[in-house]
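Showing chain A:
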Amino acid sequence: MYLKSAYEIRDKYLRKDMLPTIFCPGCGIGSALQYTLRAIDDLGLNQDEIVWVSGIGCSSRVPGFVNFDGLHTTHGRALAFATGIKLANPDLKIIAFMGDGDAAAIGGNHFIHAIRRNLDVTVILINNFTYGMTGGQVAPTALKGLRGTTAPYGQFENPFDIADLAVSAGANYVARWSVFNYLQGINSIKKALSKEGFTLVEFLSPCPISFGRRNRMKTSPELLRWYQKITVPLAKAKNMPPEELEGKIVIGEFADRDRPGLVREYEAYKKRAKKMMGWEE
Partner candidate 1 sequence: MRKEILFSGFGGQGVILASVILGRAAAVYENLYAVQTQTYGPESRGGASKAEVVISDEPIDYPKALKPDCAVFFSQEAYNKYLRTVREGAKVIVESDLVPHRDEEFEKKLKVYALPLTGIAEETTGLSLTMNILTLGVLTAWTEVVSREAIEKAVLDAVPKGTEEINLRALHKGFELGEKARTEGL
Partner candidate 2 sequence: MAKEIYSTYPMVKYLRKEALPTALCPGCGGGTVLNAFANAVDQLKIDPKDLVVVSGIGCSAWIASPYFLADTLHTTHGRAIAFATGVKAGLPDKKVVVISGDGDLASIGGNHLLHAARRNIDITVILVNNFIYGMTGGQVAPTTPFGAKTTTSPYRNIEHPLNISETIAAAGASYVARWTTAHVYQLIESIKKALQVKGFSLVEVVSQCPIQFGRRNQMKNPAEMLRWFLKNSVPVSKAKNMSPEELEGKFVIGEFVSRQRPEFTEEINKLIDEVQENFGLKGE
């Protein structure tokens, strides 16, 4: 695959007056953002027909930096706002850029219900196991034993597997990679953007400052090496017993199906209403 230079992508899609970004050196959000922009570029999507939506957190600042319509909303609620945008103007394509705390803790309910409805939205989910912006509290994705400012003695709760949850709730497309898997990442986003209904691409993304530092991985490369150690490709994971998978994170494509999206269902619903009331044949 031919990759355009990063400058070309930057100049085409970012708001110059907003740069530099607020992201710390070594943060993985920039990578996931770049993959998303490359996917948009490769697919030749119209920049004026995409709305970026986000909640609160580091990842949620992304819509401010990209030169698209953007709605930076309240903590956890991005997908509920997205429901309104999409249904009020189905011609718009929605990308929700979210963090793990935002999507899976405070926003967990909106997340599963948006999936259940099969809302037409592509979620790019940055999973860094922590609340970066507020200073490194534990997130519900944090693996057991990991530390955060609110779990100074190590996380004692069980973690969420967001991708797994999205599959059981019924998403049309679900994939997870670490930001290290850039080609798979771009390809998954392209696939996600091309499908109707709810699509999710989750990225394990390094947060050296708020997360790494507290877990003996001060730099991004250390975190990436750790990801390599704990991630297991889906094909391989299938043959592994649960004990061996303890503390590991499976990566790959978990769902790829074509249930009708909410917009299509609502269009049919309007027709049915008019028919039932005798307004239309």
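Per the selection procedure, all candidates are chains of the complex that A comes from, given by their letters.
Methods note: contacts are C-beta pairs under 8 Å (C-beta built on N, C-alpha and C of every residue); 3 or more make two chains touch, one makes a residue touch a chain; residues count from 1.
Being a predicted model, the structure only gives us computed values, none of them experimental.
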| item | value |
| --- | --- |
| Touching candidate for chain A, same complex, options 1 or 2 | 2 |
| Of all residues in chain A, those that touch candidate 2 in their complex | 105-109, 112-113, 116-118, 140, 144, 153-154, 156-161, 164-165, 167-170, 259, 262, 265-266, 268-269, 272-273, 276 |
